[in-house]
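One chain of protein is taken out of this complex; the other chains stay put.
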């Protein structure tokens, strides 16, 4: 297993019945990360995805967190709950500060940025700020943390989120983290001359963006999912890639690595699964 | 002895015959520095002046150098030859980098900046770059080092230089480090909203600047010097302060401290002069 | 210019600075005295650390103990300390990129309630946006250019001005300097002059301290200046930028301090239970319980020693060795 698109398009294997939707998303995101590259990961699923990739196909993946740690390692069962805490610094090769790490992103050093989303729209714009009218918010969400900067600066942005109509909306209520804005050249015209969303990873599909219109496009379906399901869970019209494939199901070994990292409680605790 | 202007105006004591012109300048500059303040010192006479002040009236003077050292101490006989070398860091309380130390100056933290001059004009503009036409220099001097930044950013700039007509010129050939530019509000109009030259220290006089015109003014004469001498050594018309005084002569104790710091070879090497 | 950008600028801060004499003096004092002297009503309070890391909790509890009104809290990432300041009505505005409780507790319930009901202002910036505001303030320039927040509704809602690079024509956001009225910063080590060393995460504390108009440092340890001289590269806040130094062991508790103690999750639980039970009043009751203690040491003395020992031990285990 070396990439997300290696499943034969004709083989529609069922999804691993043992894998929960969050686990499917996290593992799919982990498969996108190539060895030797650099990933700026938010806390939660993005961080776990990076940790899984590092135990699997990308042992030389450089993982950074917004607290300023570069090249961290992961202790199974001790994954940090925040990007700025003692246990997020384990094994760091370098600790810079919380502004300079983003300035490095602005310089262009970081291959991937992994972020979550409360809402995402057809152009990959992400909202983690406000549901409803910004002047009179229905729900005040936490805000971007580092996600606005990651989305503005990293070379390839990966959005990881559950596939639900309340999340995949026609227009996000608030652009917290810019995707392709209004499509076409609008991102570039705004002054964002680099990067942009490359992938959206969900429990139902892997999506990318049309090269010209920058509209969201179904690139592959999760094992066991079909296009109708994806469309039903999306609040806008999706493009579909001409070479639509199914992703290979989550492997037992991937699941074991993920759970070992998160829980640290595999039976053969002496041996690290891989 | 607590300040440069404490000599009675009527007492015209002769200069200490043991003191050379450079020593007179350095000690006069040292007297300007008050305890508890912060001084950004260039190498050479400025640094020695700060070192003398710290051994005399200003033990809590904070001395910084352009290499990024803050709060350094001075080993007699081991004064640094450069602002960026191993021995310039002795006793530092903090070592930041060579850009950040100037950014602190830009923020306004530093009370004094001490610089030298190859040429200085009636508005306190300093040239350490070029003698002659800038496009076809007669003499290519070393350049500002940190002096342009010091002159642009520190609250009170002290220029230390020998009093000679080739140095005190009508117009500097090149404004390396801005004084009051063309006088009046021209410094402020250029965007330099703070600081400016406060004192010019020479072997013949202590000079300041008129509060409005910002023209250079003789504030005090060195012991043994007279106004005619000062005028003869100056290539432009000088203002003279209404309350012109003579500076007290260099004290033997001051000279001993200075020489101990520079040479480290006083006879009673066990005891630090003060 | 939007009123929300109109906090006191680098020009005023510099003029004020020229009148201060902060180099070389002994600044050791108590939290009570420092807060009394340096945190006025209506201040913009820059809070050091991020999220639950190196939060200056002893100083914030002292602010809550003494009582203030009209405060604005600025912090790049905020945790439940933001809730305490807003719930008690001492602050009515936060400038931040993120507020959450963390550790599985999710959204910040009091911030949500007060913002959604229009009782508090959540001034939203990008993480780097806050960082560059401090950095501009620390550098003594009125703005810095960045691509952060371009194209987003964050920049639009703030009414951020744009600048065009005079060399390349590139369009950039101009982030205005922020020079908070006072910075509260917790560190591992400081001397009586205010020279401060931070272990582990540096976060944005050095820029914050250099930018702020007044600075209070709490330190786990007060050391002799000569001890700092052994490793001057670790000194990140110069004494001449500091007004008051307070010796406060466990000064970030119940939040964490790198190398010293992890966050005490039992306190997070206690806080969230209080809020679940009583909403904003629950948060106020939580504050009342803590500030009833005379000072931070008394509060710490009320915590079971084995809890304090446990958070110290686990922090120790995470250190490089």
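A, B and C are the chain letters, set down in written order, and residue numbers restart from 1 in every chain.
Following the convention adopted for this analysis, a contact is a pair of C-beta atoms (placed from the backbone, for glycine too) under 8 Å apart; a residue touches a chain by one contact, two chains touch by 3 or more.
Because the structure is predicted, anything quoted here is derived from the model rather than measured.
Peer 1: For the chain that was dropped from the view, give me its touching partners among the shown chains.
Peer 2: Those shown chains that the absent chain touches are A, B, C.
Peer 1: Out of B:74, B:102 or B:209, point to the residue that touches the absent chain in the complete complex.
Peer 2: Selected residue, touching the omitted chain: B:102.
Peer 1: Could you tell me which of C:202, C:218 or C:248 touches the chain that is not displayed?
Peer 2: Residue touching the absent chain, from the options given: C:202.
Peer 1: Based on the whole complex, identify which of B:16, B:30 or B:177 touches the chain you can't see.
Peer 2: B:177
Peer 1: Of B:46, B:68 or B:113, which one is in contact with the hidden chain?
Peer 2: Counting the whole complex, the residue in contact with the absent chain is B:68.
Peer 1: Among C:41, C:231 or C:281, which one is in touch with the chain left out?
Peer 2: Spelled out, the listed residue whose C-beta touches the missing chain is C:231.
Peer 1: In terms of residues, what is the contact footprint of the unshown chain on chain A?
Peer 2: Contact residues on chain A toward the absent chain are 35-38, 60-62, 69-71, 89, 91-96, 103-109, 153, 155, 193-194.
Peer 1: Can you name the residues of chain B that touch the chain not displayed here?
Peer 2: 66-69, 78, 81-87, 89-91, 95-99, 102-103, 106, 129, 134, 136-146, 148-149, 152-153, 174-178, 181, 186-187, 190-193
Peer 1: Kindly note down the residues of chain C that lie in touch with the hidden chain.
Peer 2: 1, 5, 9-11, 140-147, 161-163, 165-168, 170, 172, 174, 176, 199-200, 202, 229-234, 320-321
Just so we're on the same page, only the chains that are shown with their structure count from here on.
Peer 1: Can you tell me, using the touch rule above, whether these chains form a line, ring, star, complete graph or other shape?
Peer 2: Looks like a simple chain-to-chain line, open at both ends.
Peer 1: Given the two chain pairs A-C and B-C, which is bridged by the higher number of C-beta pairs in contact?
Peer 2: Taking the two pairs in turn, the one with more contacts turns out to be A-C.
Peer 1: Between chain A and chain B, what is the separation of their C-alpha centroids in Å?
Peer 2: Chain centroid spacing, chain A to chain B, equals 59 Å.
Peer 1: Quick one: report the Å distance separating chain A from chain C, using the average Cα coordinate of each chain.
Peer 2: Computed value for the inter-centroid distance: 30 Å.
Peer 1: Measure off the straight-line distance from the CA centroid of chain B to the CA centroid of chain C, and report it in whole Å.
Peer 2: One centre to the other, that is 40 Å.
Peer 1: Mind pulling the chain B residues that touch 2 or more other chains?
Peer 2: Chain B, residues with two or more chain partners: not present.
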